[in-house]
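A quick write-up on the structure given underneath.
All protein chains but one are shown at their positions in the complex.
What follows is chain A.
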């Protein structure tokens, strides 16, 4: 009898225990199912496709590494990477410096209208990219655009923003910086708000000026946030597609055919095997760059 009492109370508790063991599977199952179907499965499919010659119909022919060697030996592939690299150089350093400056100035608790600034800076970010791209087409038109009209007011000559190889990339870079800097500001603000004010007081007592504090305290302390922002923007620049698609159609003379746009061209021409191989080469580049940032900003410890 003395054994029977705990035995009777055991079943419900055991049931609860199993339920607790089963619960996480039930919670993650719908997510994992959709994720497996529409992310993992297509990824494995792409990998297999990248070793075949396939035009979207009929049987795929296994070609081994041919697609990869073709791309690695192709001028168009390297020039698409080069275009993205130039855009990266034009965008990311300038954007991080600008966003950090804005975030540091905005982080002052005594500053009035902080809320207004934060909201206004995010307007470009919430504006649909396709809409922005179209505004750019109109604003930067060589003959009728408001930008050249502004320049002529101060006596500068017309510039072929979207029609010359010199200016097409900077114009796209400007679009990208305009569109996303507000979001980076908010990300950096989150890093700044976690900092300890007493460190700054100590630095001030030691006679550190504004720039000195920024470089020796702020930047090292939020470097993980900076790395996160840099990695996010690197991924975004190398995947850039809608901007060249809408604004320049990859031109003039392929000068804005970015890595992302070049990838789209394979799909558009139903050259799917090459496109898949191109995808994975792009993955390698992006991952290498991301890891580089993570390393660069971590080894300072």
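The rule we apply is simple: contacts are C-beta pairs under 8 Å (C-beta built on N, C-alpha and C of every residue); 3 or more make two chains touch, one makes a residue touch a chain; residues count from 1.
The criterion applied here is as follows: contacts and distances are computed from a predicted model.
Undergrad: I want to check something: the complex is missing a chain, and I'd like its UniProt protein name from "ABC transmembrane type-1 domain-containing protein", "Dihydroorotate dehydrogenase electron transfer subunit", "Decaprenylphospho-beta-D-erythro-pentofuranosid-2-ulose 2-reductase" or "ABC-type glycerol-3-phosphate transport system permease component".
TA: "ABC-type glycerol-3-phosphate transport system permease component"
Undergrad: Taking the full complex into account, find the residue in A:59, A:109, A:123 or A:154 that is in contact with the omitted chain.
TA: A:123
Undergrad: Touching the missing chain, which residues of chain A?
TA: 19-21, 23-28, 30-32, 34-35, 37-43, 45-46, 49, 56, 98, 101-102, 105-106, 108, 110-113, 116-139, 144-146, 149-150, 153, 178, 181-183, 186-187, 189-195, 221-225, 228, 235, 238-239, 241-242, 245-246, 249, 260, 263-264, 267, 272, 275-276, 279-280, 282-283, 286-287, 290
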